[in-house]
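With one protein chain held back, the other chains of the complex are shown just where they sit.
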Amino acid sequence: MELTKDLPTGAQEFPGHIHQTPGGGIVVSSFDGLINWARSNSLWPLTFATSCCGIEMMSVASAKYDFSRFGFEVARATPRQADVIIIAGTIVNKMGPVLKRLYDQMADPKYVIAMGACAISGGPFFYNTYSVVKGADHIIPVDVYIPGCPPRPEALLHALITLQEKIKSGLTREQIRDESKA
Amino acid sequence: MYTQTEIIKDTTGIGSEGELVINVGPQHPATHGVLHLVITLNGETIKKIEPHLGYIHRSIEKMCESLNYRQFIYVTSRMDYLSSHINNQACALCVEKGMQIEVPDRAKVIRVLMAELTRIASHELWLGAMAMDLGAFTPFFYTFRERELITDIMEETCGARLTMNYMTPGGVTFDIHENFQKKVKQFLKQFKEKVVEFDDLVTNNVIFRNRTEGVGILSYEDAISYGCTGPVGRASGVKCDIRKIAPYDAYDRVEFDEVLDTAGDSFARYIIRVKEMMQSVRIIEQLIDNIPEGDFQAKTKAVLKLPKGEFYTRVETARGELGVYIVSEGGMTPYRIKFRSPGFSNLSALDHMASGAKIGDLMATMGTLDLVIPDIDR
Partner (left out) sequence: MTNEEIKAFITEAAPTASFDETGEWLNIAVEPASWKALAQKLRNAPLPFDYLFCLTCIDWKTNLTVVYHLSSSQNRQVNIVVKVKLDAANPEVETVCDIWRTAEFHEREVFELFGAIFLNHPDLRRLILTDDFEGFPLRKDFEDPINMIKL
């Protein structure tokens, strides 16, 4: 398939080398690579849909554009059991503290996807509104942005795959922060 | 002049000894949006429900005061996003009433076809989501299968799947493409076979009936007093279908029944919506072969200016009666715009309907009210 040409190397294969020895084989890998590979293939999203983009998220969960093929099937309702928060919809001043509290309740490692024009920058509600937060990244740090109003379900699937690759190559905000601390 | 702090009552006084105050929402899988309910409980019985709104208040009415009459239509698509065509139709009708624009026949019929397809799509999603609230996961996948067929038709005609900016003052923006009639007929054929499937799965299910019959009763006088419209009002016997009271576009040429019921409970609200889907199919069948030839848009000036005055238009969305009230001072932008949303009035009856029942009944009642929160908060 041609699509695999532009992806970073090692992003879709199992991270490690297999040495064939008589009687079996030895797998040599790094812990980081192995852990990232395992984490990225089973991310559980939090159901957080404020407005119209939530309907496209529900369409992705349904049978035509299934996202359980990628490991996202178990959508949890509580943040304490979720890994990814997909912010689908506009964030307003009253909802801001709620979003921050949900993010704080999620356990590490956690990732954030901002879906739709409203979550990126306020979207169609940028001018002349007194109550809209102009972008969800004023409140929490975001890893992947999806443009569109609302974005197509295929765009959300592309963003989920991009997030998986970011995790495998160690480039999410979570991982960069850990590296700079260590 | 009173300040707001002097008037505001202290809300920490709700709940006395032995009562529990819990929060449902704002982030909750069953509230279909960001609705915050503060419920006072005595054991499992509900004493009082207080809705706290405003978690998606995007100040649309203030924003529309600086957009001109062609621009404000895209914003209203995002208010009740499940019937976005019908919202756009209401705004276009109001502007046409103000400027006395005559819409060609072809545009009227196309508008009605799109509105009825939107109504079917909205009721499908409601059915899937409500069944999921009550614990049944399978109808969700069945109803989304038909909904995807409708969004495919919409995407080929208007370019977007959910928030379509298709109706404009004077008609519609693009003409229908040549496969439109074939695709709609194919959809109708499949829909009529499949609606029997999920009717069987959900309507005749003994758990579903026990959970919805006799639950959340709203009487006829209360429905009128609370201003409940749409399927919520019709389940209590109120005749409130705007398509019959004040027909607009091509609704005076088609025959369909207004589905009424007298029980006023959750099961009545459910069965009315399923029957409304079949009535929409009847309307589409009457019109799909008789689309008149002609223009799809009336010739209008590039910049629209409404004369000084006030204009009110009502349409029937999937949730109830939507009213658009424009006050104009003769300029390019409205002086004041007000959207009378159906969900706002339906929600005010929730306290009355669900007090005294158990928490499980609250989910059944709220599911059948079919609330879309951005429509309430605007």
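The letters A and B name the chains in turn, as written, and every chain counts its residues from 1.
Quick note on the criterion: a residue touches a chain if its C-beta (ideal position, glycine included) is under 8 Å from a C-beta of that chain, and two chains touch if they have at least 3 such contacts.
Owing to the predicted nature of the structure, the values given are computational and were not obtained by experimental measurement.
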Contact residue for the chain not shown (choose from B:226, B:248 or B:267): B:226
Contacting the left-out chain in the complete assembly, out of A:81, A:105 or A:128: A:128
Residue ranges of subunit A at the interface with the undisplayed chain: 93-94, 126-132, 134
Hidden partner interface residues of subunit B, rising order: 1-2, 4, 7-9, 11, 52-54, 57, 59, 61-62, 66, 222, 224-227, 229, 238-240, 245-246, 309-312, 321, 323, 325, 327, 335-336, 338, 340, 344-345, 347-349, 352, 377
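Throughout what follows, only the chains that are shown with their structure count from here on.
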Mean-CA-position distance for subunit B and subunit A (Å): 32
List of subunit A residues in touch with subunit B within their complex: 47-52, 54-56, 58-59, 62-64, 77, 89-90, 92, 94-95, 98, 102, 124-125, 127-132, 149-150, 152
List of subunit B residues in touch with subunit A within their complex: 26-29, 33-34, 54-59, 62-63, 65-66, 74-75, 78, 81-82, 125, 129, 140-141, 144-145, 147-148, 151, 161-163, 373-374
